[in-house]
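All protein chains but one are shown in place.
Presenting subunit A:
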Amino acid sequence: MRRAFSSACTAAAIVALTMAGCTANETDQSDSARQRQDTSAENTTSQGRELTDAEQILVQRAEELLVKKCMEGEGFKYWVGPLPTVDDLKGGGYVLTNADWAKEHGYGSRLEEQVQVAQRNDPNHAYANGLSQKDRVRYSTALEGGPSSGMLTAELPRGGAIQTPRDSCRVDAKDQLYGDFEAWFQVEKTATNLTALYAPDLVKDERFVNAVKDWSACMREAGHDYGDPPQIRERLPELTKGLSTEKAYAAEVELAVAEATCAVQTPLAATARALQTEYRDNKLKQYSEDIAAYQRMRLAALARAEDITGSTA
């Protein structure tokens, strides 16, 4: 295993809200272009941006290819994946805003089942668990490192700390992609643990509360009496109890589509996105350098991932 250190710097950026994602098909490539335009439009003072969903997946694929090469160099078999689809990365959050996605996936229950199956059936698990104890430890150390390789520690914004090894095939792969694994580990742990620092206040903001009231009125007009989006998720298991699988899924889709449709027909979706930008700008100032570095390193990783995979998102 080798460590390659090189810096990867582009301009700094503030966090922009990730908008619609993209896939390989024509329609979704338009989404991808729109996402880039949307994020750059929100970052008029910077050149940084978040990756699109398809770009994130490309970087993950490149990382897996690098891990595979490294593991095979250590004498082990390794299977790439599983990897998420663009649709896997959409959905979730406080409120659905994409009615097309909701029509296809409801609240994502079937995607969630597929994720669970993919996790359980990862061929690397069966292969590694079939090795002798000695070789399994050697496999695990090669793939994920071990205490003997030393550990890096990152403090989390909400408290507590996370550790990760300094050396492994996984570390090698990230080092090659992000240019400096140690720096990447620090900024990634910060930049991906910030929502809880502003979201609780945001949902109490009068502007957000009023938007939710408008959304609730829209839902009521559509025949669904809910005070806020989380209430639907909470009641859904009871609503679908005893129904056939198909009927339960149809009920899930109907509610999800209504939720997303009302979110964009009322000010809720736009208000939530605007407030997210405002709250992140105001409440995350102390993390702005880490966020900018996180975005820079991800964009650099994307360029390397395109070379490694020979493809673009």
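By our rule, a contact is a pair of C-beta atoms (placed from the backbone, for glycine too) under 8 Å apart; a residue touches a chain by one contact, two chains touch by 3 or more; residues count from 1.
Going forward, contacts and distances are computed from a predicted model.
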Quiz item: Hey, which one's the missing chain according to UniProt: "Phosphate transport system permease protein PstA", "Fe-S cluster assembly protein SufD", "Extracellular solute-binding protein" or "Secreted protein"?
Solution: "Secreted protein"
Quiz prompt | Sole contact to the chain not displayed, among A:Thr195, A:Gln265, A:Ser288 or A:Thr309 | solution = A:Thr195
Practice problem: Could you tell me which of A:Glu74, A:Glu112, A:Asp214 or A:Glu254 touches the chain that is not displayed? | Solution: A:Glu112
Exercise. Could you please point out the subunit A residues that touch the chain left off the display?
Key: 17-21, 53, 56, 60, 64, 81-84, 88-98, 101, 109, 112, 115-116, 118-120, 122, 124-125, 128-129, 136-137, 140, 143-147, 156, 158-165, 168, 170-171, 192-196, 199-200, 202, 230, 233-234, 236-237, 272-273, 276
